[in-house]
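Only one protein chain is missing; all other protein chains are in place.
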Amino acid sequence: MNYVSKIRKFKQVGTRPARPDGDDKVTGRALYGADTVAPGMLMAAVLRSPHAHAQIVSIDFSAALAHDGVKAVVTGADLVAQDEGSLRDIQENCLATTRVLYDGHAVAAVAALTLKAAQEALKLIKVEYSALPHVIEVDDAMRADAPIVQSGRALENVPEGFSQNVTYHCQFGHGDTDAGFALADEIVTRSFKTAATHQGYIEPHACLAQMTTDGKAELWCCTQGQYNVRDICSALLGLEGSQLRVTASEIGGGFGGKTNVFIEPLALALSHKSGRPVKLVMSRSEVFRATGPTVSSSIDVKIGMTRDGRITAGRAELRYSGGAFPNETVSMGAQSAFAAYDMAAVETLGWNVLTNRPKEAAYRAPGAPMAIYAVESVVDELSQILNLDPIDVRLKNAARKGSKSSYGPTFDDVGLIETLEAAKAHPHYQAPLGPNQGRGLSAGFWFNFGGNTCVSLNVNTDGTISVIEGNPDIGGSRASISLMAAEELGVPYEKIRTIIADTASLGHNDITDGSRVTFSVGLATIKAAQDAIQKMCGRAAQIWGIDADAVTWEDGAAVPAGENAGKFPPLSLAEIAAVSFETGGPIAGHFEVNADGAGVSFGVHLCDAEVDPETGATKILRYTVFQDAGRAVHPSYVEGQMQGGAAQGIGWALNEEYIYGKDGRLQNSGFLDYRIPVASDLPRIDTVILEIPNPGHPYGVRGVGETPIVPPLGAVSNAVSRAIGKRLTQLPMSPPRILQAILKG
Amino acid sequence: MKNTHIATKVNGDGVEFTCEPDETLLEVLRNRLGLTGTKEGCGTGDCGACSVLVNGRLVCSCLVLAVETQGAEVSTIEGMASGDGLHILQQTFIDHAALQCGICTPGILIAAKALLDKNPSPTDSELRFWLAGNLCRCTGYDKIISAVQAAAAKMRAA
Amino acid sequence: MVAVTLWGTMRQYANDQEKVEVQAATFKELCDALIRDYPGMQPQIERGVSLAIDGRIYKEAWFTPISADSEVVLMPFMQGG
Partner (left out) sequence: MRYVAAQTAVEAVELLANEAGISRILSGGTDLLVQLKSQMIAPDLIVDVKHIPGMRDILPHEGGFRIGAAVSGAELGEHKALCAAWPGLAEGFQLIGSTQVQGRATLAGNLCNASPAADTVPCLVAAGAIVRLVGPNGSRDVAAESVIAAPGRTVLTKGEFVESIFLPARPLKSSDAYLRFTPRSEMDIAVVSCAVSVTLAPDGMIVAARVALGAVAPTVLLDSDCVKAIIGTKLEASAMAALAKAASVACNPIDDKRGTIEYRTHVAGVLARRTAQIAFDRAGA
């Protein structure tokens, strides 16, 4: 549906009230995944593979089961075997059955009276492995003679003649690229590599499961999507969906990494076997070894440009690896690589390749950051070669309303040009630079999703409102949802309380992903409010004895619609609510939708970096984020998304990476050597929110959560490349890599 | 392993507990005393989510054995607000949107308060280096720095 | 008839055409028609596809109407973070 933007004046949307969960979170009362207990609870621990790739010859857990305090042991044989591809992969990833496919792959789990007893018991489990050859790097895994991670997994779209590790192929684009390159005055071709990075949420995965002998179960866990957890766990445990109630705890960060299921089925299976509640909490090392990092990539980009900065053609070939299980993340990289440009000829090819790494999990705009980094690096290099202003080059080629996007559809209103112009006009862009300093710029893009959403809105008899939604609040969404309900109903924000339902209390909601919550849940909340308003208008009409369609809603009250309807003083929401029992019963609004119309979001980041020419150390001096938010419902949390995404992207660009030894084992499974940015690594991150309303949302909202992680990779790389006068093509740009580039002469 | 009896003070209250000698203060706070406001992000002193004060010193409670707190005074996030009101730092964190997921927030509040008690007017740089051991993955630290500075100003004026 | 733009990989199942015409008034009818006319597309369509109609992306929505003059682009089914 199109919500043609009547220019609406908002009273509450766009303000910055206190978040409803603020008090609980600053006092330590908020309950996260590991913060609950149950009477008689056991503690569980997981045995993980020390091999990158091995056959499981046998598992003998008799000694573990006999260990003091141990109540249950589960192995892969205890989960219900799945036939279907992706469920089967989740099952194998949760507990390996015949082969371990990466260092850290779960093999067995133990529940005991204490965590220590469970950990001791793990050491008593005898697993006989037969080691198999492994492969870690994506380019190595594509070679014909590479060790095979899984065979028979290639989809029909993979051409003949590739290693069996290649499971997926895609191609996008339009126009004649050869003809386009022939028109170019300058062509740059470069190859890039990016490392796998982890979402790095501070809260490790944690859950508390209770499964009883009558086939009922309760699960408390930190997740981005309790309904998804329910669906997967019921399949893996053989439960009816209705009998497994999943409650999402407060969530200590996710960024896509908590869209998956890892330990929950193990805890349920252990609870089933022991007849006791089971708590299972990952260690930080387990989080790094066994939960999803993003894909690692190897990318070739070729772009042609005329002397005056017009892109004539672009081509990219992307090879991604998301670990030991098939995925199609590369398709989003291939679609978005050139999304910022209005191009006559563009072609992208994508390949997914299996390696002996943990199963990829989505990470903020999955697949896009590395693809756009590669493209933005080449566009920057062309701007340098042709001595053109990098913003002017992007403005000249920017995607706009009516552009045929690199992934096919024609763009509606998109805010890229406005965003670029804001960057160009900002004082940051003109500020002087000192020696060894460089300024980098990158555009970024994300599709943004809608999806399945269900919201209930209860009008309480005291005139307050309870909003019940089903998407875990990662970054302040309860505040935004409450604001939209308050706006639509015309009641103060303080009258609203929004809660996140468990799986039994509200219909299905898709995962909190794809920057969909403020858009989709907001849409459903507005619609649920309208549903309630319609009912309240009906009650007012009855009270006044006029037709229901002669009543409208203004400023939180029912009023007669015009002169002819009759003369009655407004009936406020509170007044209608107070007599709701007398006028027909409780009042509630409801809405369910598979939301479409999520508007794409563009961002532009400016980064100033200084490089120490003797050590290759990089310091980020100044950073500014420009982004089209459609409509910033709670601007503080929009800024927060922009700043947080920028910080993660800076970490990705400079220091974060999965480091493997020759043995295929992860060498840096802790926060000491997996270096996420600390407070003293970063400058202020300035933000400029643009609001180009999304025609697909009643308030013009676009998702904002994912786009901000896309531009930093290119912005930082371009800044560093300009600072040292050498083009860098590999992330992270760790000091040894930068120094090597400087010294190479 | 034999349990040891420990008498200590937590947030001003006398507390007695028994624990095994290898249990950390973090484990005892969370699992034996029900004080789950102190979070575990890593268990190895690299993230700061478990920050508490022991005898007035800012420490990671995951790097302290509970048996070491015999006779000590321990301060946790649960003791920061007074009965009827939030501490200025807590209120300012809410007002400045300095938290998103909130898992790092208790540790950052404890650490920030320890700094302001010692240095009421830190520079941004002093603040960033002081808080370098408190990882936050959501905010990019920007609003945290603003909030602490705003709270410091209010505390100086108070 | 609706003209559907195919992404590169799907063109091999339609004689390398970038655009194909099918008789369909909804998303579901379009998927069914594509499978009928171009059986090579069946596995991908069954795994999941999105559809961009006049620039707006739809997932799963069977009864989304398509008019003959709409711009219709077939896209992979997407997943976010």
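Order of writing sets the labels: A, B and C. Residues in every chain begin at 1.
By definition in this document, a residue touches a chain if its C-beta (ideal position, glycine included) is under 8 Å from a C-beta of that chain, and two chains touch if they have at least 3 such contacts.
The shown structure was predicted, so the numbers you read here are calculated from the model rather than taken from an experiment.
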Name every displayed chain that the left-out chain is in contact with.
A, B
If the hidden chain were put back, which of B:10, B:33, B:60 or B:81 would touch it?
B:60
Which of these, A:285, A:453 or A:707, touches the one chain of the complex that we don't see?
A:285
Provide the residue numbers of chain B that touch the chain removed from this figure.
1-2, 4, 20-22, 24, 43-46, 48, 51, 54, 57-60, 62-65, 67-68, 70, 111, 114-115, 129-134
Counting contacts across the full complex, list the positions on chain A that touch the omitted chain.
119, 285, 614-617, 654-655, 659, 667-668, 671-673, 675, 677-678, 680-681, 734-736, 739-740, 743
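Please note the rule applied: only the chains that are shown with their structure count from here on.
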Gap in Å, rounded to a whole number, between the CA centres of chain C and chain A:
26
Quick one: chain B and chain C, Cα centre-to-centre, how many Å?
55
Note: in the complex, chain A contacts chain C through residues 155-157, 169-174, 199, 255-257, 259, 328-329, 331-332, 335, 347, 349, 361-366, 407-412, 447-452, 513-516, 594, 596-598, 696, 706
So, in the complex, the side of chain C touching chain A is made of residues 5, 7-9, 18, 40, 43-44, 52, 54-61, 64, 71, 73-76, 78-81
Residue ranges of chain B in contact with chain A within the complex
20, 30, 35-44, 46-47, 49, 76-78, 80-81, 86, 90-91, 93-97, 99-106, 109, 124-125, 127-129, 131-145
